[in-house]
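One protein chain is absent from this view; the other protein chains keep their places.
Here is subunit A:
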Amino acid sequence: MALSLPPGLTHAEVSFLAEMEMVTVVPRQRLDSIDLLSVSNLFPHPTSRHDFFFFFFFSFFLFFPKLTFPFLSFQGRTPPLRPPHRTDLPLWLALLLKKQRRANIVPPAWLHPASLSEIVHRETKENPTAFSEPPPAPSRADLRNPGRAHRQQQQGNTETATGAALLSPPFRASCTADAPAGYLPYHWLEVAESLLAFAGDDCAALGSAGEIRGLLRDLVEVRAAKMRDSTKTLGAEEGSAGGVVSLRGVGAMELAENRGFVLGVVDGVRRIGASAEATRREEEENGGGGGGGYGAGRGGDDEEDSDEDMGI
């Protein structure tokens, strides 16, 4: 146990990653494009923020080159800001400009109270067991807005990477002003909280911050309850569709919060079923047919098995 951190990302790391999300800003001052870290420019100026960025990405890159490559190609020149025109910027830069009062942030449509309460309604009434759907694939936003939806297309030199990169969350532009209402993106909680904390006055255009905050709390609670109950299906008897927990549409922060618990439950169920599973395997090896008798343990055990194979 050299590293005492639990597996998976911590909340701080998740919210750090969430700062890669693109948000739409309305600049209040002119600003030339900034040359940020990119593949061709791996050594940034030693400002603290960029240093940290650089260190984080580079160490990340060493461990997960495939995962990080899109991030690297995505870095580079920010578009120049000209006051009345909207631009998409990464959240961290947008918040920085916001704090310096050089830009206003246009909150995404899904943060509107009407959209949030629609999602709450969907989560509680229409589909009380599943999580609400993630936003649809980005191609739709692309078609409507070919010139602007994805910044890396303007850069020219990274076009080869765009095809693959479009699919990963920071490139889906799910938090810009063009993002569809009624869908929670992967980083919904982080982005919403940061926007409410640092750009509360911009969010006030949508509705009162208190209302938005209240709806967000409702959503967090509803989804936490679902996450709790999702583990119940692991204990389901034979015949029902037990053992499968669909986590589609769950946000990054919720995953970070519940990872320890869910993995603990799955591991516990696996350990309880281990002996029945061993018996069943023996039986299969010996006679090729387990027959009845061990059925009670079956549905769940197959599931646990595959979990084990994945090394969870």
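Basically, contacts are C-beta pairs under 8 Å (C-beta built on N, C-alpha and C of every residue); 3 or more make two chains touch, one makes a residue touch a chain; residues count from 1.
Methods note: contacts and distances are computed from a predicted model.
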| item | value |
| --- | --- |
| Undepicted complex member, UniProt protein name, chosen from "Translin", "AP complex subunit sigma", "DNA replication complex GINS protein PSF3" or "DM10 domain-containing protein" | "DNA replication complex GINS protein PSF3" |
| Which of A:30, A:121 or A:232 contacts the chain that the document leaves out | A:232 |
| Contact partner of the left-out chain, one of A:29, A:246 or A:275 | A:275 |
| Sites on subunit A contacted by the missing partner chain, in the whole complex | 6, 10-12, 15, 193-194, 197-198, 224-225, 227-229, 231-235, 237, 253, 256-261, 263-265, 268-269, 271-276, 278-279, 293-294, 296-297, 300 |
